[in-house]
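In this view, the complex is presented without one of its protein chains, the others remaining in place.
Then we have chain A:
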Amino acid sequence: MNPVLEVRGLRVVFDGFAALDGVDLTVAEGELRFLIGPNGAGKTTLIDVITGLTRPAAGSVRFDGVELVGLREHRVVRLGVGRTFQTAAVFEELSVVDNLDLAAGFRLPLRSLLRRRRGISDEVAAALETAGLTALADRPAGVLSHGQRQWLEIGMLLVQRPRLLLLDEPVAGMSRDERERTGGLLERIARTHTVVVVEHDMEFLRRYAREVTVLHQGRVLREGSVAEVQDDPRVREVYLGRSKGEAVT
């Protein structure tokens, strides 16, 4: 399998505190990789570095062999790396369709952008369907619930046709029902995309994860299948030591 993403020796320092400290991560084409770890482990920071939001003190991030460190955010997106945010960020004043249409249109030349959107493209219609938002297409995104916003964000990601998707805690704060739907969505997306999901909800992990990378205090603690990771005493300790409710069992 070709590696799509190669992170090497990544170090990020915030005011003298190392949020990431020598992180290596390799994600192969077509893989669904879960990234777990207690709060503050550096999961979001890792995504921030890959997507150009945060500059690392040292290390490299290669996507398809292209160095991403130093590129501005929209350049990284244009190379085919898309992300969602822990707290879903959609454009509240724009309609759901316009949110998706805007995401889909980032490769359009200026003169096409200056035209009015006519109808709904097949791609956007498909994303509406996938995100379960067809009925709300013309409503402003501001009226969406938390779960719907996450789905809209995922839909916005899909219409961009990225080669690598980075999802930051897509089910955090969701009801059981919503988690279920998101899981289904994730499985479907993973069939045709390379996906990295940050998620430390254990039940969700057990159901949907294949390969897992555990991050702890800015370092990779363990990498392996769900079963291997769950059996690792160090991983158990990290989670048990923090909160019994989240124990890996």
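Points to keep in mind about this one:
As a working rule, a residue touches a chain if its C-beta (ideal position, glycine included) is under 8 Å from a C-beta of that chain, and two chains touch if they have at least 3 such contacts; residues count from 1.
The rule we apply is simple: contacts and distances are computed from a predicted model.
When the listed names "Urea ABC transporter permease subunit UrtC", "Sarcosine oxidase subunit gamma", "Deacetylase" or "Succinate dehydrogenase subunit C" are checked against UniProt, the chain not shown comes out as "Urea ABC transporter permease subunit UrtC". For the chain left out of this panel, the touching residue among A:13, A:102 or A:125 is A:102. Check A:2, A:39, A:112 or A:192 against the missing chain and you find that the one touching it is A:112. Touch with the chain that is not drawn comes from one residue among A:61, A:131 or A:144, which is A:144.
The chain omitted from view is touched by exactly one of A:44, A:160 or A:213, namely A:160.
Which of A:28, A:57, A:89 or A:227 touches the hidden chain is settled by the complete complex: it is A:89. Checked against the full complex, the one of A:11, A:78, A:163 or A:236 touching the unshown chain is A:78.
By the touch rule set out above, chain A reaches the unshown chain at residues 51, 72-74, 77-78, 82-83, 85, 89, 91-94, 98, 101-103, 105-108, 110, 112-117, 136, 139, 143-148, 156, 160, 175.
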